[in-house]
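Every protein chain except one is present and positioned as in the full complex.
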Amino acid sequence: MSKNTPFKSRTAQCGTLESSDCLVTISESETSHIDYRGANAGIFRKRTEAIVKELLDESDLTSVAVSIQDNGALEVTIRARIETAIERFLQGR
Amino acid sequence: MGKILRTVLYIPGNSPGMIQHCPVFGADAVALDLEDAVSIREKDAARRLVTAFLDSLDFSRVYVSVRVNGAQTPYFKKDLEAVVPKGPDALRIPKCESTDDVKRAEEIISALEDEAGIPKGTVKIHAMIETARGLEKAYDIATSSKRLEALTLGGQDLLADLGIQKTPHGRELLYARSRVVTAARAAEKQAFDTVWTDINDINGLFEEARLAAELGFAGKAAIHPSQIPVIHEAYKPHPAEVARARRIMASAQKAESEGRGVFSVDGRMVDAPVIERARHLLRLSELYENSNRGDETS
Partner (left out) sequence: MNLITNGKGRAVPTDVPGWGKFRAYKSPFALIEEEPLRTRGCPAMKAARPGEAKVTRSLKDAIQRSGLRDGMTVSFHHHLRNGDAVLPMVLETISEMGIRNLTLAPSSLTDAHDCVVNFIKKGVVTKISTSGLRGELGAAISRGELDVPVIIRSHGGRARAIEEGSLPIDVAFIAAPACDEKGNLTGCMGKSACGSIGYAKVDARYASHVIAVTDDPVPFPLAPKVSISQNEIDQIVIADHIGDPAKIATGAARITRNPVDLKIAKNAFDLIAASGLIDQGFSFQVGVGGASLAVASHLREYMEDKGIRGSFGLGGIGGYMVELLEEGLFDVLYDVQSFDANVTSSLLENPRHMEIDASLYANPYTKGCMVNDLDVVCLAALDIDTDFNVNVLTGNDGVLRGASGGHCDTAAGAKLSVILAPSFRGGVPTIKEEVQTIVTPGETIDALVTERGICIHPRREDLLEAALKAGLPVKEIGRLKKEVEKITGRPETPEVDRDHIVALVEYRDGTLIDCVYKTRNT
C-alpha cells in the first residue's frame, strides 16, 4: 500500500444512499480534494475532512478525490465506509 | 448456565441504520450477520462496518454474537481475524457438520484472542446445525469444544438439504428440533431454535415460539424487531409455575439448613434437576418484572 503501487482502477465506492449510511467515492485525480455533501455537510465538515485526511495518510494515498454523500451516518459508519473504499481503490476493484 | 437469551435478532451486517440501534430493539441477543444478509460484493464492507461498531457502540446489556461466513468460504478467516479481537460474546458459525469444523474455528479464535491480549475463551461459539450430516453429528459437535456454548438450528437450510418443504404444522422439523435440543442438553449446552420467516403472521410465530419453549430451546432467532415481544411472551412462565418454583426454592433452603437431602413440595419429591429448573424459572420470570431495569443510574 505504498506510493509506488500502481493504481489499477480509476474509482472505487463503498456504502449506500440509504438513511443512516453514506456513499463514499474515491477516484484518481490530479489534485486532492474532499467533497462532503448531505444534510450534515455544514456541521460535520471539519470532522469528516479530518477523518478522510487521516485515513488517506495512513494508506499513503495522494492525488485522489474523495466524495461523500452523507445521509445521516454516524461517525463510526463514515469511517468504516471510507476505509473499505480505500481498500477497494487500492485493490483495483 | 449463563445469560438467559430468549431472542437472538439477526441484524444485516451491511445496514448501519439497523446496527446502530441494536441496544434498542429489546432482544436479549443480536446476531450481526456477515453471511446470508450480505451480498458477495459487500462482504468486505460489512465486515469492516460490523467490526467498527463492535469497537464503538455501547451494546448495553445485549448479548452480541456475529454470524460469520462458513468455514468453506474465502471469507471465514478474514471474518474471524477482524471480529475476534473486538471481543464479541460469540461467533455463530454456519453449517457445522463435524467436530473438525468446530476445532478449526477454535484454533483460529484462540490464536486471535492471544494476539489481541484478550482472555482465552472470551469469544464463544454457537454452532449452526443446518444439514443432515450436521444433525447426525449434533452431540459430537456440542462436546467438541469448551468454547462451544450452544447449538442453533438452521431450519431453512436443513429443509433444503433434506429436500422437503416447510409446512404450516411444522412436523417436518420436529425430529431435528428434538435432536438438537437433546444433543445440546446432553453436552450441558444450550439450544436455539430457527427463525420464523413470515413477519406478518404473529400467531404462527407465537405458536412456534411456544413449541420451541416447550421442547426445551433456550431461545429463538428472530429476523425483525417486531418479533421480539411475541417470542418473549411465548417464553413467559405461568404465574402458577413461578409460585411453585418459589416454594421449591424456599423448601430447598429449609432442607439444606436442616441437613436434609431429600424433601417434597406439593406432594412431589424434589431432587437436584427440579431445583435447577426452579432456579432457572425464577431467573426467567425476573426478566418480565424488570423489563426496564436500567444498567446505570446518575
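Order of writing sets the chain letters: A and B. Residues in each chain are counted from 1.
Throughout what follows, a contact is a pair of C-beta atoms (placed from the backbone, for glycine too) under 8 Å apart; a residue touches a chain by one contact, two chains touch by 3 or more.
Keep in mind the model is a prediction, meaning the values are calculated, not measured.
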Who does the absent chain touch among those shown? A, B
Check each of B:4, B:57 or B:118 against the chain that is not shown and name the one that touches it. B:57
Touch residues of subunit A, complete complex, unshown partner: 19-20, 39-40, 42-47, 70-77
Determine and list the subunit B residues touching the chain excluded from the picture. 20-21, 23-26, 56-58, 60, 225-226, 290, 292-298
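Everything below uses one rule, namely that only the chains that are shown with their structure count from here on.
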Mind checking the centre-to-centre distance between subunit A and subunit B? Centres are C-alpha means, answer in whole Å. 37
Using the touch definition up top, name the residues of subunit B that touch subunit A in the complex. 15-17, 20, 44-45, 48-49, 51-53, 55-57
Touching subunit B in the complex, subunit A uses residues 14-15, 18-21, 73-74, 76-77, 79-81, 83-84, 87-88
